[in-house]
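I have a structure I would like to understand better, so I am pasting it below and will then ask my questions one at a time.
With one protein chain held back, the other chains of the complex are shown just where they sit.
Lettered A, B and C in written order, each chain numbered from 1.
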Amino acid sequence: MLLKELREEVLEANLELVRKGLVLYTFGNASGVDRAQGLVVIKPSGVDYDVLKAADMVVTDLEGKIVEGTLNPSSDLDTHTLLYREFTTIGAVVHTHSEFATSFAQAGLAIPAFGTTHADYFHGPVPVTAPLSDAAIQGRYVHETGLAIAQRFHAHDGKPALDPLAVPACLVAGHAPFVWGRTPSDAAHNAVVLEAVAKMAYRTLTLKASATEVSQSLLDRHYQRKHGANATYGQTRSV
Amino acid sequence: MLLKELREEVLEANLELVRKGLVLYTFGNASGVDRAQGLVVIKPSGVDYDVLKAADMVVTDLEGKIVEGTLNPSSDLDTHTLLYREFTTIGAVVHTHSEFATSFAQAGLAIPAFGTTHADYFHGPVPVTAPLSDAAIQGRYVHETGLAIAQRFHAHDGKPALDPLAVPACLVAGHAPFVWGRTPSDAAHNAVVLEAVAKMAYRTLTLKASATEVSQSLLDRHYQRKHGANATYGQTRSV
Amino acid sequence: MLLKELREEVLEANLELVRKGLVLYTFGNASGVDRAQGLVVIKPSGVDYDVLKAADMVVTDLEGKIVEGTLNPSSDLDTHTLLYREFTTIGAVVHTHSEFATSFAQAGLAIPAFGTTHADYFHGPVPVTAPLSDAAIQGRYVHETGLAIAQRFHAHDGKPALDPLAVPACLVAGHAPFVWGRTPSDAAHNAVVLEAVAKMAYRTLTLKASATEVSQSLLDRHYQRKHGANATYGQTRSV
Partner (left out) sequence: MLLKELREEVLEANLELVRKGLVLYTFGNASGVDRAQGLVVIKPSGVDYDVLKAADMVVTDLEGKIVEGTLNPSSDLDTHTLLYREFTTIGAVVHTHSEFATSFAQAGLAIPAFGTTHADYFHGPVPVTAPLSDAAIQGRYVHETGLAIAQRFHAHDGKPALDPLAVPACLVAGHAPFVWGRTPSDAAHNAVVLEAVAKMAYRTLTLKASATEVSQSLLDRHYQRKHGANATYGQTRSV
């Protein structure tokens, strides 16, 4: 069996989403990539989490062609593989319909950086894609979903490009969040924090519609605190 | 004892509503129909869920006449039987006062189709009935409740009819949701998803009152993805 | 030991509030009255629920004079006894700071009768008292709290009196709900439903500020359904 360790990590990331209340029934999926071998390990489609095993994971190449596995891969596979091709520094992708992040996606709103909880994980607002065109929806829809995310991170409309590791999440308009990280555990952790951050942003906005984002200084300070060369959080300097 | 298997399925659907937090005390009920025999299996009225057994279920005909059982059937029986007579493709009905769906019902508002979570289960907004007239309330009230739902799905006021299997739920104004499906398990699953969808629609609207529904393309795409002949979700094509 | 059975019922009502998430730490209390003996059984003040025993309950007369017990009674005792003296048909009183009902109390707003869940338990809006005057707060404050509730149920300002058994709860402005019933179990059940009803009313109002209450017909129908001579809910006609 290929990639035994990565399969376990991807399984564990999927289960963390369940433990933290981010998925209802089978609405969620996590994957990881082995860059050296160019292989992706992803959750199978529509399998109950309580019977899910590492051996059930599906292995595909970076184009989504199945290399190992008898179950159908997650129906969101083409979004995952596109993100791996576009964002070459990331090692794992997670997709959920977690309640508050999805509500921002449905409203077509980015999640503003209202506080240090946000700033510890996301170096600026969590962006939202443009709505997909009818042509995109009727065409290679799942692939186009990934493309909309990638486009949002490229320089566009006079805005600079975003670094996927500095802002490891994107909301797909009218859909839900995609989140990533260096490892499956990282990506799941980021998805859990994204939901907490979305929940607090929702309440901040409903308390005070004119609430303002934290300053660039604060964004920079907190981001460096956890991610910079001089990180001061935790027991080691590894992220 | 009649319909042993259906009794178990109906019991299990009732318990799923409890497990997913949709019912407080005894505020909910599920039933199933055996079309071949023209018999309905329904939860008894006001019995605690933790002592409820398959043998406690009440069997009636499609007019609500008790055929087997010593307990009183759910006080909502006449709504269930009316729905079985009107919507001949459905196999089970669930009624809850789940918090967010009920809040929309109390506000007299349909649940807009704001995202793909919704579109995977409901091919358009979840409609709300007109308020019942005093005459209806003072007359055959429970029957009239079903009638209000059926009328909402018939062509009316220049709007086309709705297919009960494409939109398997309706809110009763000032009351709460009724939900259905092909099987008791299906109907309970739809009721759980309805509540999740209502919760996210509530937050979408309170974040942005002018939020817009997803496009018809997206509704169609997601509905086909789970229900069409070319369904791509899960491990088989059975719904 | 006096009133062994009532002590058990009062203990059980206190524990039901905890099981249903209505109390944080020791913020809540329940009592019951024995009308024949003119004695009240009430929870002691500030004792942890997980060590609370029937034998810890304090017995007082209807004026609040301690008849049996070594612990201090709940600091809200004088509100309980006033309600027993004023509302002679009730048999138990419950006080909580349950989140949503308390939020209405803090906003000084009655809980409108927006749906059938409400109408099954409360035959009209759940009223809120006027704010207590400085003199009342600086005087016999706990007694005055009960008085404010009683005054709200008496005919006043051209409004008719309310029947405490038809509307078994009142919000104290800037404070929290008091709830009652025929028995301690009844009163705790009503407190749990009040919180559910308050939660849905909150969401109804935040969805649609102009939401309207259900009709008098619907209020009457649902109230009769559970409480009238021709009650059709449950397995017996006892309330």
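In this text, a contact is a pair of C-beta atoms (placed from the backbone, for glycine too) under 8 Å apart; a residue touches a chain by one contact, two chains touch by 3 or more.
The structure displayed is predicted, hence computed values, not measured ones.
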| item | value |
| --- | --- |
| Omitted chain's touching partners, listed by label | A, C |
| Interface residues of subunit A (partner: the chain not displayed) | 114-117, 189, 192-193, 196, 199-201, 203-204, 206-208, 211-212, 214-215, 217-218, 221, 225, 232-235 |
| Footprint left on subunit C by the chain that the document does not show | 24-25, 27, 44-47, 71-72, 75, 97, 99-100, 102-109, 131-132, 134, 137-138, 141, 174-176, 202, 205-206 |
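Throughout what follows, only the chains that are shown with their structure count from here on.
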| item | value |
| --- | --- |
| Arrangement of touching chains [line / ring / star / complete / other] | line |
| Copy pair subunit B, subunit C: interface residue numbering same or different (half cut) | different |
| Euclidean distance of C-alpha centroids - subunit A vs subunit C, Å | 47 |
| Interchain centroid distance [CA atoms averaged], subunit B/subunit C, Å | 33 |
| Numbers and ranges of subunit A residues touching at least 2 other chains | none |
